[in-house]
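Left out: one protein chain. Kept in place: all the others.
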């Protein structure tokens, strides 16, 4: 039975600011949920703390609103304990690239099969507009008393350096592109990042919807020239790295990703930058050690019999320490 | 009066394992201290927790042995409060790229004028040999019960993505190279990373002194072929990015750095990868806001008069909130 | 019984509206207008953890004497949206007034989607139960039945008139004046000249000429409109009083910020968090400040404010700064403090004076981020593994926020340890009029700090950062000071500061550190440890024990109780560590009846008192619904307890919306 959008929405009042890019992300996530071939009962969304974090309350799946910056370990813990879950982590840029930067990086090293969507609005929304780690040095959004004193990080490059096997970017108000990107991220086997450019009309008056839309620059027919362009569509770039490719090819692609990741301002690449199919998932690596992992994963094991007695053979287990 | 090595050593018993690469790093740091044009009384070394962290106790400068992973914020705090100090942070790979990864990254965004040396031994030494974040996926050092389950991070690329303006690598047992690299790092205006490849003979039986030295591969004359090569000397690569360079040149250099950062195994580049002179330091940025910062920095301000009365003009300060 | 005799210059006003719609500036304009008229105000703010759209409201009490608490009843509720009316109409006392927008009278309560389901049910149930329609009209009918005077204000009309007057065609550019219109309407009802509103508007909007102009025009239109209709005289009034002394209008977080600047804090680190970051942002916008003549050879004074990547960095960076001799602090609330405890332990071990301002809010976890609670006392006392001395000081009002922010640095430096300054959200986000703060009382004591390296110990014995001394305190040098080289480590260490695992040294070093707490307990005068407010008779009927922001409500509640013949004394605990055990024991052992009043679930101060003095406080009045305690709640609950202590061992207060 196909799901409708209404099935994946709750009826709670949504309290994001009018015009917030979060609405676009919510819609795309929910649309994607209705289109992916996954039992909705197995879907769990985790979110961080920030405006973005409320998304789980508006979405009718299992929804775990975690702690500021700790989204990824929460989500990874659930996925490892029950690899049959479809785990989607949705975080903020302050949450994930700021206080959570360490977890962001180490998640890449694991490459657990899950999806990580980041609401990248260049500000700390919920605490009233401080600069987030993606805001550029010297920029001064209206909520800052003085220009931003820190340089911006490059999330795409960070993800690459950390080992993410799927790295993409989309734009909150390009719902089709975003939805498709999310679906591809979910379909990818391994850890998939979707960095979503998200206007925050309340605090970020630099990277606005108009700015992304290119309202400030017009072509000869006075049409706005949008800043985001789809790398795959526009340049024919193929982000896939297959097991068959030569090291040199891989290197070349990787450098291209870096090059693309540095574009910003007048031309902002969106789409999938990198999809590496050569790297094993953490689940596979566990299965190398624990042959029964995929069938009898932690959440699925029977701990006790009907008599409440443990199922573990203690006598056998203790042999090693028995002396007689 | 020129300092001698003995002046910068304490007479405490050094308890690193025999043959540990940490000895090489200690020697180079101390030699560098005798050769830099800085009053030794202004030098403060901060260290993390791990085998490496004990270095401050063997070194006769102000020495602050901090917390596991928190080295960088401690050190940055001191430097910002007293920019006249020469601050050197010395950490471990577990300390800095593991638990401290978030601080590692955000320090890059600030670019405070200080030096950060990392003992990169691919293991957690002091807790008995677990894999550190630089150990490769599937590698199995003798202290691991099973092959390493996480991918390695690439510190050079991480530093680049984070904004470090000086990025270098050296080798613990190449004392001349290491010493010179440290001196250049200290001389650099901005945040300088020195990633030091460090054999841990006790736990890391893969990346050993012999391995780095190339004892396992010999040229026709049966001389070992060392794995590390000096990028600048060997290839003539110039890591400097000057304010005058064109964007394209900068881009090209940056890509080269990435390329180099991916070499590992048979050829390991050492030397300075990147030295960016275009980026302002955090201290400069503060001075843009607080014009007196460089003369009257926090540690230097007079808080009270002889009568213990605060020096702040409270009446003036409170005007804004006074109503009459 | 009504708690108030006269309602002239003695009333409570409330305004509400969606977050982000400017309702905070309404409250600000109203309060300032009152203060300009020589009156005193106390204003509290309630808001959701939300940026735009959810309901927020302000209660402002006004009086001709200084006031320090909120009360339960509202004299005049000023609204311009339906939600405020719906949520708060019930809070208006019989005989009070409601200002409302007549165009909203048909609003369906069920359709206001920012209202929680249970609130909708409660209110519609109440209305239907009384035979009213479940909409705004019904609410107004209910109000009328309760003798509440209704004041319709046609905001939309005034806005378009104003637009016309200033020649603005885009109404949306003028609509923001609705906040000032609401205030002006209130003043018309309360009888305070519109001129005060205009002066307040000018003071607040400063250089924004156009904004001032439209607000002033609108204010006058509304004011005259209301005045022109004949109302029966309203039961509460404001009238200017002669008050030549200047006063400050200040929020708790600003008082702390001022205290820090005066107290010599020169580096503040923070990671954004409600309700702590207001203070850091205030500091940042005052990073350059004037010094007294005679000290301005360095030019100005300044404070470096650093937004860090997380709270772990915030505390450790502040510690790093402190090692250079800088007075450094960080401000946070519960979740951030939870991340600071490891760093704090390091400061404890290395005897580093670092100040943590801990703004407490509703917990546990993310909890109620914008609501009040005093749930962190025991955590502050025991945070971090192992044992080390710490100072924990709690402020009970704005003046204490200021002076304590200075004292806490003195304690931190004198006893060379982490020092926690506890401030509740109910203080941080409240505004009140106080007499100007004075730097006379604010002396700076840096303890055994060695700042001068001209007399180095290099030649002789090496400098011992952790020298064993009688009082546990060692002379403290700073990084970079010639002749005073030292080492720090989180490991147990020798006097020099190197790692030392010797069991004998361990005992001495632990004892040295812990001795500092005894030294502090001995040296800090009782007057800084607690406040004792005696009963009017020689023997009190009841002893109230409390801490933090409850202070104001308790003091004012006590006055009311006295009228009823209940004579209370009040022990306000301020220094929680080291705890003034003997004094508390002495005070409490003489009590007839003790009541512990706290804004948390379990009575954490009572636990502390039991631990230290072995006195069990059986009667507790607790509030943990996230809303600050009011004077009236104190009055009611203490009264009930005194009347029947056995039946009322644990009273849970529920007031607040």
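We call the chains A, B and C, going by the order they appear; numbering starts again at 1 in every chain.
Just so we're on the same page, a contact is a pair of C-beta atoms (placed from the backbone, for glycine too) under 8 Å apart; a residue touches a chain by one contact, two chains touch by 3 or more.
Note that this is a predicted model, so its numbers are computed, not measured.
Engineer: Kindly state which of the options A:42, A:176 or A:218 is in contact with the chain not pictured.
Structural biologist: Of these options, the touching residue for the absent chain is A:42.
Engineer: For the full complex, which residue in C:500, C:541 or C:636 touches the chain that was left out?
Structural biologist: Of the listed residues, the one touching the omitted chain is C:500.
Engineer: Of C:137, C:583 or C:602, which one is in contact with the hidden chain?
Structural biologist: C:602
Engineer: Which residue, C:43, C:301 or C:334, contacts the hidden chain when the whole complex is considered?
Structural biologist: C:334
Engineer: Against the chain that's been left off, what residues of chain A make contact? List them.
Structural biologist: 10, 12, 41-42, 44, 46, 49, 54, 56-57, 60-67, 70, 72-82, 84-85, 102-103, 105-106, 286, 289-293, 295-305, 307-318, 321-324
Engineer: Considering the whole complex, not just the chains shown, which residues of chain C touch the missing one?
Structural biologist: For chain C, the residues touching the absent chain are 48-49, 116, 118-119, 333-335, 337-339, 341-342, 345-346, 348-350, 360, 362-371, 373, 375-376, 378-379, 381-388, 489-492, 499-507, 510-511, 514, 600-602, 604, 607-608, 610-612, 614-616, 624-627, 652, 654, 656-657.
Engineer: Even though one chain is hidden, which residues of chain B still touch it in the full complex?
Structural biologist: Within chain B, the residues touching the omitted chain are 13, 15-18, 49, 51, 67-69, 98-99, 101, 124-128, 130-131, 133, 145-146, 149, 202.
Assume only the chains that are shown with their structure count from here on.
Engineer: Farthest chain from chain C, going by mean C-alpha coordinates, please.
Structural biologist: Most remote chain from chain C, centroid-wise, comes out as B.
Engineer: Counting C-beta pairs in contact, which comes out ahead: B-C or A-C?
Structural biologist: Ranking A-C and B-C by C-beta contacts puts B-C first.
Engineer: Roughly how many whole angstrom separate the Cα centroids of chain A and chain C?
Structural biologist: 38
Engineer: Would you kindly tell me how far, in whole Å, the mean C-alpha position of chain C lies from that of chain B?
Structural biologist: Distance between chain centres: 43 Å.
Engineer: Which chain C residues reach two or more other chains?
Structural biologist: 309-310, in rising order.
Engineer: Which residues of chain A are in contact with two or more other chains?
Structural biologist: In chain A, 98-99, 101, 133, 146, 149 touch at least two other chains.
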